[in-house]
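Note that one protein chain of the assembly has been removed; the remaining protein chains are unaltered in position.
Up next, chain A:
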Amino acid sequence: MTSIVALLLWGVAAFLGTAIVAVAISRRGSATYLVYGVTLAISAVMFAIAAAGLTGDPAGVSTVTLPLGLPWIGAHFRLDALSAFFLVVVNLGGTVASLYGLGYGHHEPAPHRVLPFFPAFLAGMNLVVLADDAFTFLLSWEFMSLASWALVMAHHREQDNTRAGYIYLVMASFGTLALLLAFGLLAGPDGTYTFDAMRAAEPSRFVAAATLVLMLLGAGSKAGLVPLHVWLPLAHPAAPSHVSALMSGVMTKVAVYGFIRVIFDLLGEPAWWSGVVVLFLGGLTAVLGILYALMEKDLKRLLAYSTIENIGVIFVSLGLALAFKANAMPSAAALALTAALFHVLNHSFFKSLLFFGAGAVLTATGERNMEKLGGLIHRMPLTSFVFLVGCVSISALPPFNGFVSEWLAFQAILQSPDLPQWGLKVMVPAVGGLLALSAALAAACFVKAFGITFLGRPRSTAVGQAQEVDRYSLAAMFILAALCLLAGILPGLVIDGLSPVTLSLIGNRMPVQMAQPWLSIVPIAESRSSYNGLLVFVFIAISASLAAFVIHRFASHALRRGPAWGCGFPDVTPAAQYTAVSFAQPIRRVFGTFAFRAREKVEMPPPGATAPARLTVEIHDVVWETFYQPIAGAVRFATEKLNHLQFLTIRRYLTLVFLYLVTLLLVLALWP
């Protein structure tokens, strides 16, 4: 029989074929429909195959070796539960992004800069997840990075986009270098490049530690772990919105996949302190990411920063899973890993939804700056409704899906007093506090994002004339919103679907959830903790309708429209509303002073003077200034010094060459 992997590889080939065809036809009018239609079909089929692979026999692993790549090893591909789950995430994201692209792609001024790279990007992500040897993995990883770089540069004439593309390229190369070294260490002196051989090898403690650090650098930089996140808020928003959705919602997940594959699968038993490292980085990333997002007034950049936060949440759960796994607590490790994977799925849902929403706003108004938006709920009711669903989900509020994965993470944290090491005992509750802080700040951030963009009064004329977006875009957004609600009220289904993954990586799984009465989820025992999203949803629906019914039956129906209360001052301009910056001001004053060294300066003219008063806010990106500016400065210093070599006379060049040769000969002569 044709194995599932072969089918999936045919799908990848179809993506690549579409990319090549797209190069030829992309200047035609119908190309947009054709390319996105075909990618939609391929992604949907791939999604179905991957989902079947996930729900099938958990031990069923299918492999294919192609005579490509390095001549003596070939290209290995493999599908197991872990890769099947991530293929589901990738191709579900690809399907909705293609659907969205059917409508959104028409607004693209230069479709030939987007169309060929979109299917190539999808192919790259699929290949990374399927790869089963280091060479194929790195090649696919680099292909994915380059395809997405081309998409980031699609609007290359816009300000800042070239800088974003440049920084992305530098960081992506750096990440791949770290991955290359990590795989080099794993392959050992004999150069066993296949994952099977790496899995069988027993790395020494030093190699394991170095691999963890290199994977945190390599996969972490792609996922957006602080302090390697700097490229992400520049590059993700620069791409067209459906690509932004794929990069933020899906590509960061491929990076998470790489991390899980190496650390949980290939590296063998983890050391307990690896949990501490991952927990610390995750907690830091979550809080800093959302604080950055709160300071932001560009809608798409805000979403990109919030991706960093969610990556932090995922890594916190992964760190917990590592800690439990190292201490032979398989049921707790399964719980923590399920929380991480559930959040991976959730984040791909709501982050794609939110980027689609931001794209719809961008199409309708031509504006990403929230300070110029406002009041869109009147002009774009459907978009604003689904965007609200996304905001509620990402803020981890019940009964939507974001809450369930956070809840599972908290339940995993409550398992940690049984851990033997003091480092973990102290670390875990502190990180739990950070997780709670980031959840609360995320709610604040998305109150801001929705409130400033969609509520209030329009702050510019373009916003006042905005039109609702096309039906393809709306369909894509509504599908994702429905998935957010479904995963929130039927979490047991998702948890059971994830059990093959935890079984294969940890050797244990959470108890079967769909067998619970009333579809509750019960991680350990009902007397400990249980949550029923369905009933919470039903209760809220019933009590809200009951309240509305009673009110409309017995209370007064009278309603009068009048002007809003502006302290007796008539006709206040929309500019007097709260803006994104002013909304975040209290939080900036509480957290910003140490996180961003934020300073406010108020210039008050003396009484009687007619000069305007001014308030200037100064915010420092501490990570950029501490880590990156010194490096950039050193590189610039070195290049300026070396630049003199470019302007030497021929005589001096010859002298240099001569001196060099003499030095080499001396070294050779003196070498023992």
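Everything that follows uses one rule, which is that a contact is a pair of C-beta atoms (placed from the backbone, for glycine too) under 8 Å apart; a residue touches a chain by one contact, two chains touch by 3 or more; residues count from 1.
What we mean here is this: contacts and distances are computed from a predicted model.
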The complex's invisible chain, by UniProt name, from "Putative tricarboxylic transport membrane protein", "histidine kinase", "NADH-quinone oxidoreductase subunit H" or "ABC transporter substrate-binding protein": "NADH-quinone oxidoreductase subunit H"
Identify the residue among A:P330, A:G451 or A:P511 that touches the chain left out of the display. A:G451
Of A:L70, A:V170 or A:L397, the residue touching the omitted chain is A:L397
Which of these, A:G191, A:G433 or A:P605, touches the one chain of the complex that we don't see? A:G433
Among A:S3, A:T65 or A:S520, exactly one should touch the missing chain; which is it? A:S520
Logged for chain A, residues touching the omitted partner chain are 374-375, 377-378, 381, 388, 392, 395-398, 403, 407, 410-411, 413-414, 416-417, 425-426, 428-430, 432-433, 436-437, 439-441, 443-444, 446-448, 450-452, 455-457, 520, 526-532, 535-536, 539-541, 543-544, 547-548, 551, 554-556, 558-567, 572, 574, 576-578, 582-587, 589-591
